[in-house]
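For this depiction, one protein chain was excluded, whereas all remaining protein chains were kept in their positions.
Chain naming follows the written order as A and B, and within any one chain the residues start at number 1.
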Amino acid sequence: MKLELRGITKRFGSFTANDSIDLVVEPGEIHSLLGENGAGKSTLMNVLYGLLQPDEGQVVIDGERVHFDGPGDAVAAGIGMVHQHFMLVPVFTVAENVMLGYEYTKGGQFLDHAAARQQVRRLSERFGFDVDPDALVEDIPVGVQQRVEIIKALARDAKVLILDEPTAVLTPQETDELIAIMRELKQSGTSIVFITHKLREVRAVADRITVIRRGKVVGTADPGTSEAELASMMVGRTVQLTVDKQPFAPKGEVLQVEDLSVRDDLGRTVVDGVSLDVRGGEIVAIAGVQGNGQTELVEAIVGLGEDISGSIRLQGKQILGLNAKEIIDLGVGYVPEDRSHDGLIESFTVAENLVLSQHDRAPFGSGLLYHPAKVKARANELVGEFDVRTQGVEATAGSLSGGNQQKVVVAREMSRPLKLFVASQPTRGVDVGSIEFLHNRIVAERDHGSAVLLVSTELDEVLALADRIAVMYRGRVVGVVDGDTPRDVLGLMMAGVPEQDARRQAAEQGPTALTVQDEEARQ
Amino acid sequence: MSVTTDRIPEKTPDAPGEPTSATRRRGWAGDVLITVLSIVLALVVGAVLIAVADPRVQETASYFFARPLDMLQAAGSSVANAYAALFKGAIFDYGAETTTAAIRPITESLVFASPLVVAGLAVGLAFRAGLFNIGAEGQIILGAIGAAYVGFAWELPLVVHMVLALVAAMLLGGLWAGIAGFLKARTGAHEVITTIMLNYIARFLLAFLLSTTAFQRPGRNDPISPQVDSTAMLPQMLGSWSRLHLGLLVAIAAGFGVWWLLNRSTLGFKLRAVGANPFASRTAGIDVGWSTFAAMAIAGSLAGLAGAFQIIGTERSLTGGVSAGIGFDAITVALLGRGNPFGIVLAGFLFGALKAGGVTMQARTGTPIDLVFVVQSLIVLFIAAPPLVRAIFRIRAQGAGSMQVSKGWNA
Partner (left out) sequence: MSTATRERLPESSTIQQGPLRKPPTWKSPIIMGVLGVVALLAFGLASNAGDTSTFGMSTGAQRLQIPALVLPTRPAAIVLSVLCLVLAAVAAAAVRVKRPVPLAVPIGFAALWLLAFLVWSMAGEQVPLPGLLGGTLLLSVPLVFGALSGVLCERSGVINIAIEGQLLAGAFASALMASVTDSLWIGLVMAPVAGLLVAVLLAMFTIKYVVDQIIVGVVLNVLVVGLTGFLYGRVLVQNADVFNQPGTFSRIPIPGLIEIPVLGPALFNQTIIVYLMYVAVIVTQVALFRTKWGLRVRAVGEHPKAADTVGIKVNRIRVQNVLLGGVVAGFGGAFFTLGSVGAFGREMTAGQGFIALAAMIFGRWSPVGALFAALLFGFANQLQGTLGALGSPIPSEFMLMAPYLATIFAVAGVVGRVRAPAADGQPYTKA
């Protein structure tokens, strides 16, 4: 099946998310759609999948123009999609999820579970998935959930499979497995649209690459194109991911974490005996695939965790057991990973957000009294200092772009004297210009003598900023290594391989599918 | 880096910013326009009801095609009579013999408005803290119990007695709502469910108390308490010709108090923050559970005040019907006032006037006072869905979208 998008334009109000995009997916090819966050990839795919109606342009299948009123039409036309956030009903079984909307019935309306089970078994055997049709989706790991999504698409006879950022939640090894699955699907004649912003994966698996930026196609490339070239197509200028920074000059111990364990509200151990220390004037980055305990570790440190054992000391003082407020008052700044959920109140003004944690401290509040004029004056200073692009400090935070929202959070946290600065995914969903600004501020904070703990799932960011790197896997710290450790060693450690073994394996095996390009990039 | 939000469209740096102060001002004007149009629409629907239910209209309708004017005339006069009576009962009785009789209606409106305003503030304050307080009815009952008990059981000097009755009402009302706040903070039990249940528990508790010797009036078999002492009564402000009592000033002061609390106090900042985003508030070191409890307790004490107004302002004794549905009216008052304290005061005046007028309308034209419920609920439905009102009047979209306060049971 040949799929073409011709001149697709999609506007939201005065904002154009897709600007006359053309895209051709040949039968049996893996076509990668590469672009930054916010470039318009997901919007385009939602148009293709019938979730959004384009304002202009058309979808053409095998030379015939088609019109999708909803996803049902797209599915009927042979298009399947694995969404970035899985579209599975957690309280349903795998079989129920697979048949939803495409039910097997007997006696008219009654569900035929046996047939659904059979279908799941057949497809998972064919592609070597180990999926139990009767397991509840909420009980199975993320990697398996992704396979359920793929089965769901295949059960509907998908000829074109759209994978939206499928590797965001996978370890490098699981990513390799997914790449194998993609190749197998391609062998059996399924075309794949692979949406990502990860350059290495694109080069490892794609037959063709289309790069989009700010809603427009900026070019196509073949997998041989160098990473640097792809990156500059993607962001529109030569990117410099390395930040200029002075060699680090650590002072005394600031944060000492010893034998820390955290259990989640379901009683599972998510952080398992972690020990870690961060000195003043140094950036320690925690690397790892999303969901390996980084979030919970950080929340424990800033006083937001619940079921915690072990020890956390700040300049020798035990802070485990203190609440968030007390820890903030001790001089700990925190940028949470999910900005709009935990970092900001979108319906509050920029000014109010800038004092969220300080509103009852002088000069903004005294006792029960709150002083809006002082809040506003301070906000005007900070907006200037941190280059927050806003209509004014009385504008709501929700009206700002992602990068500017993040600057508000960072400005708030850095606007008071800090001993420890903790930043989780500080540049996620942020435009390139703001990334550079934020990176520079983080380095400045380090140079100022603060201890900085950075959590990032982006190896590029980790390698650009870290003085030391702690790699987490399944709640444990696999090892703490220097900031200039090779990428392939870190990749193996992120999959749970201890440092020594990782270094040996990396040397023995030579470059893997993913790291080979890393070498090229260095040359 | 992966996208963390589901929001579409993804925002870009050059996406246009949101409301400037100018667009916000236009939005405010739009709100007022929608409110006025909603009131007009609701009164129109009410007029249709009056006409349809009028026996003479039904009679003349039977020969509508022979003499259509008869029916239109009958309909017109039934509506005109009812609404004239409503106006006379609510604002100014232009047919009255004496001046005091002519202006008494507006003072009656204010008497009805006083408990509506404080109870409306109780619901509105909770809205701002992200809580839907359906329990004002129960909190009013508890407040009335407190005010009545202090009023008839204790003997105290003049001002002290009244103040203590008010305090007792606020304490009990706050406690009752505090239960829902505590359960929400501690167990996540949804406040809508718990406050609904607490309403009924309060009602049965009141029924039980009125059967005990401590509360039942000696010598009576029906559920009624002794009269409160005159020392505990809120003073009448205009003399004996009007029931208008000090509660009106207390209610207006409460409106200012709630505004101050929300906008000029650190506690109010916390309440608003928790209401808008509890997760970010928690990250910023705000104690979400405490704020939830505090919001409910303050709201409950405001509703308790309404219960006190009922007892030491007008009724003097406690009966099973003391809350008089004020707790449910309060929800419509808070919605019409859009959660804004001054808006709530105005909305309370409007609905107080409708109530006072409704009583007169029923007495003089036989139009049941239930019509007021219809008008009241329609006003709120219309203002809650501006697109509907705009569609009816064919005006261009601007200002607020549809009203969203609560989250699902799991939120």
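Quick note on the criterion: a contact is a pair of C-beta atoms (placed from the backbone, for glycine too) under 8 Å apart; a residue touches a chain by one contact, two chains touch by 3 or more.
Please read all numbers here as calculations on a predicted model, not as lab measurements.
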Residue in contact with the excluded chain [from A:27, A:70 or A:252]: A:70
Candidate in contact with the missing chain, chosen from B:114, B:216, B:266 or B:376: B:376
Which residue of A:7, A:27, A:128 or A:141 touches the chain not shown here: A:141
Option from B:92, B:241, B:259 or B:279 whose C-beta touches the chain left out: B:279
Residues of chain B (touch criterion as defined above) contacting the omitted chain: 2, 4, 8-9, 49, 53-55, 132, 134, 182-183, 185-190, 192-194, 196-198, 200-201, 204-205, 207-208, 211, 278-279, 282, 287-290, 292-293, 328, 331-332, 335, 366-368, 370-378, 380-381, 384-385, 387-388, 401-411
Chain A residues that touch the omitted chain in the full complex: 12, 46, 49, 51-52, 70-73, 75-76, 81, 83-92, 96-97, 99-103, 105, 109-111, 138-139, 141-143, 152, 168-169, 171, 264-268, 270, 289-293, 295, 304, 337-338, 341, 474-475
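Convention: only the chains that are shown with their structure count from here on.
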Length of the line joining the C-alpha centres of chain A and chain B, rounded to whole Å: 46
Chain A residues touching chain B - in the complex, by the definition given at the top: 12-15, 17, 37-38, 40, 42-43, 46, 52, 84-85, 165, 168, 197, 214, 290, 302-304, 323-325, 327-329, 334, 336-348, 352, 356-357, 359-360, 365, 367-370, 372, 389-392, 394-396, 398-404, 425, 427-431, 433-434, 457-458, 461
Chain A-facing residues of chain B, complex: 1-6, 8-13, 15-21, 263-270, 272-273, 276-277, 279-287
